[in-house]
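Here you go, one structure.
With one protein chain held back, the other chains of the complex are shown just where they sit.
Order of writing sets the labels: A and B. Residues in every chain begin at 1.
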Amino acid sequence: MRSKRVLSAVAVAAIAGLVVTACGSGDGDGGSDGAGEINLSLGEPKSLIPPNIGETEGGAIARLVYSGLYDYGNDGSLVPVIADGQPTTTDNKVWTIKLKTGFKFQNGEEINAELFKKSWDFAVDGRNANGGSYFFSKISGFADTQSGADPDGEEGPKKGADPKADELTGVKAVDATTLEITLDKPWVIFPQLLGYTAFFPTAEGCRTAVDACNETPIGNGPFKFVGKWEHETAIKLTRWDEYTAEKSSYKDLNFKIYTGSSVAWPDFQAGTVDIAAPTPDAYNDAKSTYGDKMIEADSPSTWSLGYPVYDEIFSDVKVRQAFSMAIDRQAIIDAIFQGQGKVLDSLTPSMIPGFKAGTCAYCKVDVEGAKALLDSSKWTKGKKLELWTNTSPTGEKILKAIGDQLNKNLGIEYELKTLEWPEYLQKKTDQEITGPFFTGWQPDYPSIENYMAPLYSSIAKDGSDNDFGFYNAQYEALMAEGDTAPDMNAANAKYQEAETILGTELPIAPLFTRMTSTVIGERIDFDSVNRNPILGTIDFVKLKLA
Amino acid sequence: MSDANVQVTAAVVPKTQKTRSLWSDAFHDLRKRPTVVISALVILVMLLIGFFPGLFNFQGQNPKACDLALTRGGMSGSHWFGFDEFGCDYYAQAIYGAGPSIQLAIIVVTATLLIGGLFGVLAGFYGGWVDAIFSRAVDVFNSIPFLLGAMLLLTMFRDWKIPGLGTRFQAIIPAAITLIIFSWTGTMRLIRASVIESRGLDYVQAARSLGASDRRIMFRHILPNAMAPVVSLIPLSIAGMITAEASLSFLGLGVRPPEITWGMMISTGAGYFTTGYPRLLLVPSAFLIITILAFVLLGDAIRDALDPKLR
Partner (left out) sequence: MGRYVIRRLLQAVLTFGVVMFLLHYLMSLAIQINGNPVRTFFGDKPVSPELLAATKAKFGLDDPCLSRVGDPCLNLFGKRMSDWASFDFGTNFNRADVSELILNAIPKTLQLFLIVTIVWVLFGITAGVLAAMRRGRFLDYLVRIGTTLTIAIPGFLLLILTQKIIGVWLGNWAREEFGRDSVLGIMFQPSYNARYPWLTLLVPGIVLGIFGIAGITRLSRTSMLENLRADFVRTAKAKGLRQRRVTIVHTLRNSLIPVITLIGFTLADALGGSVITEGIYGIPGMGKLAYDAVKKVDTPVIIAVTAILSVSYMLVNLLIDLLYAVLDPRIRYE
């Protein structure tokens, strides 16, 4: 999934904190007779058109109102929903997916292979500017569906040249229940993408009236919209009884939207909200009060300290390694996040398929070793370090803590530079950052490849096309071997080798993953709570009232 | 004058002939009141803390030498206020936190007086289209809500660097400029009203008939008298600026790190109030309230003392 921004505590709290309150009558309506209401909390989604969804809020709603070919199981495997069985292939290049019959949209449209093709053509078409279109980038014919480059000149904005093709030639609807996808190159990981919201089907009625569909989605999932999306206030859903797969045991699902700095936790404390995630400051308090009703879990999002490898001083790997060894990650977690975090000793978190522990060779704190390394490196004594972040409270706190530690352990003076987010992102892309910078990653699909390729791979041999200016020939070779490996295990083995190189060359110093804690209230049957560690959310459909 | 604004905003204009005795009268009166003396002392202490924090850093802790291991540590003999979440000494932070707020307030009030004063005199003295332009400008600035405008300006100029200024001033300048932009209108109106009232007075006519130039009349005769109502408002304005800066810091917009201010300390401490570490909120709040209270009490007293109507 995409990151809305380097996750602020609020976003984490709002998403992982799924609030359940039976409202109205005040006593739990039995789940068995299908009635009852559940209230949850959410941040404001950016979009409810599936191929345009790039953040967790939109994704949360989309997974209730829509359903796609596959869903992700708790272990990251593909669980067929509309698809019939796993995707099959003989050469990892051409993939065949069979569909079940009987699925339709809430407006009656029938779901078949042709509809999927049309949905995906719509998703990639450059004119629609869907944020999730890059998920299709490895499918043959993708380039032709993109608009021409931005030709804006002095006279004013011009539209990019229209796409050369208005369909994605790599996708074919062989018959009503068979989809055939052809990739540019063989890529064994490809199926892992298919559970993502970008691949969800969209109705014809939606594609021809996109703005209306954004306000009242025409879904095909276990829930349907009641009324419109009340921006920044609420989203109300109700069970769609004609859904042919698993439905909820309760009837209504309401989301109260919290924006800006308001969070659900005070409402939880006051009793109007039964499940929420405590704010970081309130964590200890919550743990002692609600201990056994609290679910604490790892999040698949990682935070790291990126290095400007293109910079003279930081091009020296010893500097990067020394800094990484001088950071006491656990201390930061304990102090700033009340222990709600897990130190990373690899580049990927543990729940991701293909994870290998300990690939980062310099993630353990070792002050003496760090000092020794620094002395023998290009680092000039007395130089003032610049630490960069965007203006999120989390980023600023983490970087201040790191700066303080580097000061204490290595005697380096630091200066914190904060930029507004758009400027920060732009400077990163333009490689204008002059010191270590705060960076994070939220996975798009469950594979360790996703934590590496989009970030550190590069076409240019001087690494000029990634944010870090990092290029390593051996790493590139290993990633290519992984991409073309015959099966997942072989692929993961190669990816792990590539990861080990990253763990020594350190384009970033992996820091930690956040843990999310969610407290379940009395109105919910605790045993019905199923948290999917890959998606980082609770499965709402499976919830039962107590 | 048929201008309604004159009636509302003209505070107090002391009669010219009695000015000198009014001031010394006021001074003698104020000297004897305990609240005034205490407030003045508190202000003096705070000013000293603000400009010479090193003097008050009795325990010699460096507020920037933070050790995460000591996070949220409690009060102890060598750390009077314990530690904050980063393991920085809280007492030192509170001491060093005074400077930016107080310096900012003084800079802003001084600049506002100069700018507002100048504009007010020009507008009040010349009237006509000069006055019209200034009045429209006042309307424009007043109709942009303070916080919105401040947020916009401050997010734009976060990293503005003026070459040659020390880091302390770098951190203050953006917030200072923003506050000046949004406060000059108040002073300008006050002075303009005063100037309009004194414009028609006899001594001005006399000076004019003796051939005094416009500038001479404006600055030698009218301005000193027009300033009186404003002078008594200086401590209150300072209090207001300290509050405004604290509000901005609370929103994360005020003075930039690594400078510390009480507003920032309150912002981070607020979350800990009900979750076990109320000290983190109470310490900076106490400092802030005491300082503001001192200025307010002093300002009130001065204004009452200078108000002939209440004699």
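Operating definition for what follows: a contact is a pair of C-beta atoms (placed from the backbone, for glycine too) under 8 Å apart; a residue touches a chain by one contact, two chains touch by 3 or more.
Computed from a predicted structure; not experimentally measured.
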Which residue of B:88, B:246 or B:260 touches the chain not shown here: B:246
Contacting the left-out chain in the complete assembly, out of B:153, B:175, B:255 or B:283: B:153
Residues in subunit B touching the chain absent from view: 2, 4, 7-8, 136, 139-140, 142-149, 151-153, 155-156, 239, 243, 246-247, 250-251, 266, 270, 273-274, 281, 285, 288-289, 292-293, 296-297, 300, 309-310
For subunit A, residues in touch with the removed chain: 2-6, 23, 26, 44-47, 54-55, 126-129, 131, 133-134, 146-150, 152-154, 156-157, 159-160, 211, 214-215, 229-234, 256, 258-262, 266-267, 269-272, 419-426, 439-442, 444, 454, 466
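Definition applied: only the chains that are shown with their structure count from here on.
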Separation of mean Cα positions, subunit B and subunit A [Å, integer]: 46
Sites on subunit A touched by subunit B in the complex: 279-285, 328, 331-332, 334-336, 391, 393, 396-397, 400-401, 404-405, 407-408, 415-420
Subunit A-facing residues of subunit B, complex: 64-69, 71-72, 85-88, 155, 158-159, 252, 256-258, 271-272, 274-276
